[in-house]
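Report on the following structure.
For this view, one protein chain was removed and the others were kept in their places.
After this line comes chain A, so read on.
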Amino acid sequence: MRRKLPAVLLSAALAFVVTACGSGSGGSGGSGGDDGKITLGFSQVGSESGWREANTKSIKESAQTAGIDLKFSDAQQKQENQIATIRSYIQQKVDVIAFSPVVVTGWDAVLKEAQAAKIPVVLTDRAVDSDPSLYVSFLGSDFVKEGEAIGDWTLNEYKDATGPVNIVQLEGTVGSAPAIDRKKGFESKIASNPNLKVIASQSGDFTRADGKEVMTAILKANPKIDLLFAHNDDMGIGAIQAIEEAGKKPGVDIKIVTIDAVHDGMQALADGKINFIAECSPLLGDQLMEIVKQIKAGQPVEKRIITKETTFTQQQASEALPSRKY
């Protein structure tokens, strides 16, 4: 009996939790349907960066303005947390489920459960490799387009160049989707002008420290650099320090273009140390709420929706900086 006691207690506790969950979710789900308010269950990746934080904030604020009842959960970078959360949303019979998948694979089972419960699923920011019929829409940035925006600026900036223009590229983490796509977009654009030459292209792992270290070495090996393209602001900021320490003027002696438009990057742009930034916006909350409303109203939604993103020149950065959210 003494041995069995913990087991009995445990099962009693479990039974209590399960019934509590059941009654609780039944109540909230029912009320959600009754008062006509849409319930959205959202599972966030985690809070690993300032970008992600702004993303979370945007979703919470937009839900409030749109009058949508948001159930929010942070998966702390773990897929099992995310799957558990999505299952609980299915149990609670929310109207729509949205999530930023931690990883690409392994979602089929839980997505099928959602489909069986007739709850539409929207992916945000990151894609999955499951069958597209299992989700309604994927809302997120197009990294190739961001690279192309930088490429277009470069083509325009150096359209009158008569000699070779030496370009250095600081790539993101090797093998990551943004690094591959941004490189592809940029290089496909600049291929049309034979004067534009990428003379060095190295990975700076999306971090400031590596961006600086790589740029320090590249500066030594290449005396003439005209343009630096960094796959994110942080590497660009690291490279700016390296360029300054080499006795050159960032933004003037070496022009710098980056992607992201986080606060520190925008500040450097406004200060004239960066010349151009293509935005990779975390502020997809409004678009997400729009999609949720459309789904609920029974309107068709596009399978792939690209986040509204823009680009910034130095002038635009100084104007936008005071009202930036991140």
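Heads up, the rule we're going with is that a contact is a pair of C-beta atoms (placed from the backbone, for glycine too) under 8 Å apart; a residue touches a chain by one contact, two chains touch by 3 or more; residues count from 1.
We adopt the following convention: contacts and distances are computed from a predicted model.
Engineer: Which name from "Cytochrome c2", "Sugar ABC transporter permease", "Extradiol ring-cleavage dioxygenase" or "Carbon monoxide dehydrogenase" does UniProt give the chain that's left off?
Structural biologist: Of the names offered in "Cytochrome c2", "Sugar ABC transporter permease", "Extradiol ring-cleavage dioxygenase" or "Carbon monoxide dehydrogenase", the absent chain's UniProt record gives "Sugar ABC transporter permease".
Engineer: Quick one: which of A:79, A:202 or A:314 touches the chain that's been left out?
Structural biologist: Touching the chain that is not displayed is residue A:202.
Engineer: Pick out which of A:68, A:190 or A:214 touches the chain that's been left out of the picture.
Structural biologist: A:214
Engineer: Among A:95, A:125 or A:171, which residue is in touch with the absent chain?
Structural biologist: That would be A:171, which touches the missing chain.
Engineer: Pick out the residues on chain A that sit against the missing chain.
Structural biologist: Residues of chain A in contact with the hidden chain: 47-50, 53, 171, 174, 200-203, 205, 207-210, 212-214, 216-218, 220-221, 234, 238, 241, 245-247, 264.
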